[in-house]
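Heads up, one of the protein chains got dropped from this complex, but the rest are sitting where they should.
Chain IDs A, B and C follow the sequence of writing; residue 1 opens each chain.
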Amino acid sequence: MHWQTYFIEFSYLLASILFILGLKGLSHPETAKRGMHLAEFGMLMAIIGTLMHFEIVTYTWIITGLVVGSLVGLAMGLWVPMTAMPQRTALSHAFGAFAAALVGISEYYRHYGFGGHLDKITMGALGFEVMLGALTTTGSLLAFAKLQGLVRGTPVTYKGQNIFNMALLATTIGIFIYLIVFPGSVPLFFVMVGLAFVFGLLLVMPIGAADMPVVMSLLNSYAGLASAATGFVLSNNVLIIAGTLDGFSGFILSILMCRAMNRSITNVLFGAFGSAATASVGDGHQGTMREINLEDVAVQLAYAKQVVFVPGYGMATAQAQHIVRELADTLEKRGVTVKYGIHPVAGRMPGHMNVLLAEANVPYSSLYELEQINPEFPATDVAVVIGANDVVNPDARDNPGSPIAGMPILEVDRAKSVVVLKRGQGKGFSGLENPLFFKDVTGMLYGDAKESLTRLVQAVQHA
Amino acid sequence: MHWQTYFIEFSYLLASILFILGLKGLSHPETAKRGMHLAEFGMLMAIIGTLMHFEIVTYTWIITGLVVGSLVGLAMGLWVPMTAMPQRTALSHAFGAFAAALVGISEYYRHYGFGGHLDKITMGALGFEVMLGALTTTGSLLAFAKLQGLVRGTPVTYKGQNIFNMALLATTIGIFIYLIVFPGSVPLFFVMVGLAFVFGLLLVMPIGAADMPVVMSLLNSYAGLASAATGFVLSNNVLIIAGTLDGFSGFILSILMCRAMNRSITNVLFGAFGSAATASVGDGHQGTMREINLEDVAVQLAYAKQVVFVPGYGMATAQAQHIVRELADTLEKRGVTVKYGIHPVAGRMPGHMNVLLAEANVPYSSLYELEQINPEFPATDVAVVIGANDVVNPDARDNPGSPIAGMPILEVDRAKSVVVLKRGQGKGFSGLENPLFFKDVTGMLYGDAKESLTRLVQAVQHA
Amino acid sequence: MSAQTLITALYVFALAAFLGYQVISRVPPLLHTPLMSATNAISGISLVGSIVTAGAHYNTISTILGFTAVVCSTTNVVGGFVITDRMLGMFKRKPGAADKSKDKSRV
Partner (left out) sequence: MSAQTLITALYVFALAAFLGYQVISRVPPLLHTPLMSATNAISGISLVGSIVTAGAHYNTISTILGFTAVVCSTTNVVGGFVITDRMLGMFKRKPGAADKSKDKSRV
């Protein structure tokens, strides 16, 4: 072994360790930044190591690729607004998976394009890599399109859809197995790749925009597993480790989300939730919504002892996080205690609300999780629901018949009074009626969250 | 590769996974038993796998060894009393380390006894294995002897001890390095082994019986690392994994203990703590101990609302755990709330008190850790200190000058009244005077814990 | 790839899986979004595979594929890490230093 090989191997080992340390750092906001720097350093080491690889004959393409990629990445990194995180994540899964697929394809091609040979094990790993990579690429792209609103977010369903998909999947796997036995049949290989690309689309088509986060996390884990498979193909440990870590984080997050929405993964994938079919459920709810005028709200807030803000997807769409903080500051100046109740699946991705509020410089010490804040509501004078809906839907708690029955909620209805900021009669992502809006404690303040809040700030200042 | 090799390899992989799952199970008492069964099954798999190893020509010695070992192990397992756990653990570390050392020696011997050869890397790993194994063996044996009371527990110290030990260690390592370069020099190898055996003794000699638990955990991690090294020599992953896990658990436990005693590892290893030198510290404390008679205690307990038992090493030596529970039952029958305050380093090994009380069928739901119980003391009518001393020594909290200053304690002196069960003026392991005994709230009930408690039970019944 | 290599690869995979589970499940909801972008960036490690493919002149097609792969992965790595840093820069325990952090969150 030359010294290069040693250097490479150890740079990879180091990188693996640094990646793990990096993720460990994320267990606390204080240590997170340092952790990321470690991970970044690890990545640098790995790249430098790789550049010493003896097989490399020309650097032109490598350098160009690195430069171009860095520029694109930098641009994305700097200018993507926090509210567009879900799309960004989807897109980068597509990239990652695509890279894995391409490497796999070229590995295969360079052997069989020139009468070489691959042993069964490698072929197996390679097949996984390419298939996972391909379907994740197209799947993530479609997810991106739906989230970005480039295509309609509603689920596309048709009769016998699941059967068709299963059939397609079966075929693909069939070809895969055949290829393990007879790796030499090049055309079949490309058929398999093609099918995988198609399957990615079919997989995501029937899933509504609102369920995308779950799907994305799943695609995330696929992308991770694809990298891991690449690791098996090149028998490169750092790839295996990083890929597996990625795969698991995606998997765990999707589980967490499903639990918080209490739905099963299968229901998310094949339930076509949020489609016209289920959207009607729970309609025809009796009762009247009490509209409340801005001044009254202002007074309530101004003279309250404790106020809890409950942000939801609406805050994200309205970009209202900064003005929310302003209102909080104004209230705190008046001696009101302000807390934020954050539901694990408020918004459209895990930790969505936390990031937005952090962006608005809300200290995370005043963000409270479900378990912490629920006991506080009885002692809360005003609970302000800012573009949240499902996460405060009492049906989940009270009505076993409801589709979201059992989903843990923020029990704002236990507060002395509730103010709901929303634009109109719009439903939440679940498409369900929300009894909270008909309760006596609840007052509806219609209008775009941002505007309402801006006016509230002034009103409070003059109250 | 024959199918055996596959079978072996996969049995090892399975075993590794099962071991990890087993230890994960220990994160909660509910899952612990199942976890252990997994680990046991894993071990079985690994052994069966190994028996298929192609190098094996005769099974006589293997079978005999397995049978003998099982019998001895079974005997130990079934008949060692819970109170003798520390000794048992020490002994088994000796066994484990010895096994590792022997395997290493035979590996070396079979190559160089017959003009074979070992490459540098293997030789390095082998050296580690043998050295760690050897010193852990003798070290653990001495620890065992001290804990069992076969030799006096007091630290054996002499001038220039540390220098001498360091010198010896340096020599050993020197030889080790020489051997990596010239692995062929057989006699030197055995000199190294011999020195390692001696060093183990010298390492433990200066350490007092009371500090043994820490040392044992350290030896534990050495034993683990020795196995891991064996894994490197035989390039056997399951050995590496199991060894490393063992090594880490030992290491973490010793850290925890040191933290709870707030001492540094180095201080434990070279401080010769509890030796005559320090034993005198804190003597000449002013004040008088108030002796209290049994009937009064009985009445206090019988009419208390909440009683907290604080067991310590004394309960272990007195074997009083069962009678403690009896007393608790009697009190609970009278409607008294009984809780147990367990200090992390009460007794002589981590979790010592928990095991003893569990043996006496005290439900673990009524065992409280330091953080949980301390706030309760002000609301406690009687705190009964059963053979505990250092862990309730207020000096740790109040007197910055005290050698144990800063060690977290159970603040029994905050209780409305305190009863201390001990035989006489005996000091705790730290050899320090305990101001608690001189406080007005404190009443001393002299006598062996078991007897005092037995008489208390009757007294309470008649109260 | 020899069966031996496969087996060690499986060991690494198994251990990494456990570790992933342990480490990730300790990340608080507060940091789930940064976690997503972080793992994203890290999985950009497939870059090491791409680089070799792009640099070792196996054949034109492979080179092209490799080059594209390098671009994609690099985008992930850089983009992912930059965004993660940006987000983490925004998380503050106590208020104050508001503006400073705002700058951070933009750079």
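Going forward, a residue touches a chain if its C-beta (ideal position, glycine included) is under 8 Å from a C-beta of that chain, and two chains touch if they have at least 3 such contacts.
Since this is a predicted model, take the numbers as computed values, not measurements.
Shown as candidates are B:Pro183, B:Gly224 or B:Gly387; the residue that touches the absent chain is B:Gly224. Only one of B:Pro183, B:Pro350 or B:Gly387 touches the chain withheld from this view, namely B:Pro350. Although one chain is not displayed, its contacts with chain B can still be listed: residues 12, 15, 19-20, 22-24, 26-30, 32-33, 36, 39-40, 43, 46-47, 49-51, 53, 55-59, 61-62, 64-66, 68-70, 72-74, 76-78, 80, 82, 85, 88-89, 92-93, 95-96, 98-100, 102-103, 105-107, 109-110, 113-114, 119, 121-122, 125, 217, 220, 223-224, 226-228, 230-250, 252-253, 256, 342, 344, 349-352, 354-355, 358-359, 361, 363-365, 367, 369. For chain C, the list of residues touching the undisplayed chain reads 8, 11-12, 15-16, 18-19, 22-23.
Where chain A meets the chain that is not shown, the touching residues are 1, 5-6, 9-10, 13, 16-17, 20, 237, 241.
Everything that follows uses one rule, which is that only the chains that are shown with their structure count from here on.
In terms of their C-alpha centroids, the spacing between chain A and chain B amounts to 46 Å. Residues of chain C in contact with two or more other chains: 3.
Not a single residue position of chain B touches two or more of the other chains.
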